[in-house]
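I'd like to ask some things about the structure below.
With one protein chain removed, the remaining protein chains of the complex are shown where they sit.
Just so it is clear, A and B label the chains in written order, and each chain counts residues from 1 on its own.
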Amino acid sequence: MEFFQDLVTTLNFILQGLWVTIGVTIVALVVGLVFGVVTAMLRVYGNAFFQRIATVYSVIVRAVPVIVIIFILYFVIARFVNLSPFWAGSLALGFASGAYQTEIFRGAFQSVPSGQMVAARAIGMSRWQAIQSIIFPQAVRLALPGWGNEATLVLKDSTLVFVVGVPEILRRAQQVSARTLEPFVAYAAALLLYLALTLLTTQLLQWLERRYRLQM
Amino acid sequence: MTTAPILRIEDVYKSFGETRVLNGFSLTIQPQEVVVLVGPSGSGKSTLLRCINLLHPPTSGRIWLEEQEITAPGVNQDKVRQRIGMVFQEFNLFTHLTALGNVMIGLTKVRKMHKQEAHDLAMFELERVGLVERAHHYPAQLSGGQKQRVAIARALGMDPHIMLFDEPTSALDPELTGEVLEVMQQLAKEGMTMIVVSHEMGFARQVASRVVFMEGGIVVEEGPPAQMFEQPVHERTRAFLRKITDLDEGGQ
Partner (left out) sequence: MKKLGWLLSTLLIVLLALSACTAVPQAAAPAAGGEAAGGETASGETAAPAAEGGKLAEIKAAGKIVVGTSADYAPYESIDENGNFVGFDMDLIRAIGEKLGVEVEIVDMPFDSLIAAVQQGKIDAVIAAMQATAERDQQVDFTIPYRMTKDAFVAAGDSTLVIEKPEDAAGKRIGAQTGTVQEGWIQKNLVDAGLTPADMVFSYERADQAALDVANGRIELLLMDAEPSIALAEETGLKILLITELTAEGGKSIAIPDGATDLKAELDRIIQELIDDGTVQKIQEANGLP
């Protein structure tokens, strides 16, 4: 019973970090989605110049640890642009996630059968119209499983933003652990929160997948 | 005949890398004609259709659609394709859209119609191919014959001046070809100009105004179906037609 009392007290404290974690994750996912879709489109449909830029972005960013990107954004870029730690951390995570989402969407774009593009052009759609209203909606559906996986990875990577002082769930758990010297309770509380978030994300994405499944 | 031709193909060459597929192909088609294009595989039939609607622009040569030279530089190819309906062997229906959605999307996105107007026209086109009751089915829920009829409705929705059919029944089980050929026959009766790549000889005999035999990227022989089937001039034509006619009858 005392354990549960401690757990509830700890949860109350850590819960304040929940919104930070959710905020960081959502911002990072949305930023990464924009980067990922645009870069994937450039890689698959762009001219040689854009293809090269997009490839360089996705290869380099995937090779660099996320934490380094966070440091660069907060300690270097944010000297010139006024970025709060929250935004620097979230944008850095989004930038990194964008590189992975590029690969997810690139694969999705490429697995839309080529006949779809041909048929779209045949009824007089421009290339861009065809990408927009025929290829993209199908690619998004094909990308959903991989994207869901990436979403849970970003959720876990959101712990990294603490290095620039954003107090998310894990840091709050560390603070509790340092104060009470009862790491088990502190990290159990954090674990519960992450578990809840991950389950919820997974459920949501599975629902989306079922709802928008492509019938091939 | 005094009417102006609807389509004029003049000395068209098409190569893919080293491989030359069309070798100075020429053909003129009058409005309301139904031309059935036959020839051995690799003779360039499908490539010709894709050259006509500029999906694969010719390497050289010129094509006129009505008064416009569509191979001229600076031509808006998207606009040209709106006037040319195309039906594919593999249907190529948009998998994420219902039958209705497949017909509507060109109307709203390309012809810029309002939703309601597009809906009504799409339903009309589905009715033409006898699929109103399947309007809200996804492609995966349709039979091959139904898919191909939706594809025809999708092409018709763009109000094309000419329709190209690229082996529209070859991917279908034999018992499903009839419903598609029926729709095509109805179209021909309504006066649609059509170029059909097909080995359905029954259809050619009944519906075609002309049969064109091509091989090696050029026209070998052409004429009304009766003449082509009964007394072809060229030995090659004779050999080829005998082969597919045998197959056709053997299959029944």
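Keep this in mind: a residue touches a chain if its C-beta (ideal position, glycine included) is under 8 Å from a C-beta of that chain, and two chains touch if they have at least 3 such contacts.
In this text, all values refer to a predicted model and were calculated from it rather than measured experimentally.
Contacts of the undisplayed chain with visible chains (whole complex): A. When the omitted chain is restored, the residue from A:Y74, A:F95, A:F109 or A:F136 that touches it is A:Y74.
Panel shows chain A; residues 8-9, 11-13, 15-16, 18, 20, 71, 74-76, 78-79, 82-88, 162-167, 171, 174-179, 181, 183, 192-193, 195-196, 199-200, 202-203, 206 of it touch the chain omitted from the view.
What we mean here is this: only the chains that are shown with their structure count from here on.
Rounded to whole angstrom, the centroid-to-centroid distance between chain A and chain B, based on C-alpha atoms, equals 46 Å. Residue ranges of chain B in contact with chain A, taken from their complex: 53, 55, 78-79, 81-82, 84-86, 88, 90, 92-96, 105-106, 109-110, 138-141, 151, 154-155, 157-158. Per the touch definition, chain A reaches chain B in the complex via residues 113, 115-116, 118-126, 129, 133-134, 137-138, 141, 214-216.
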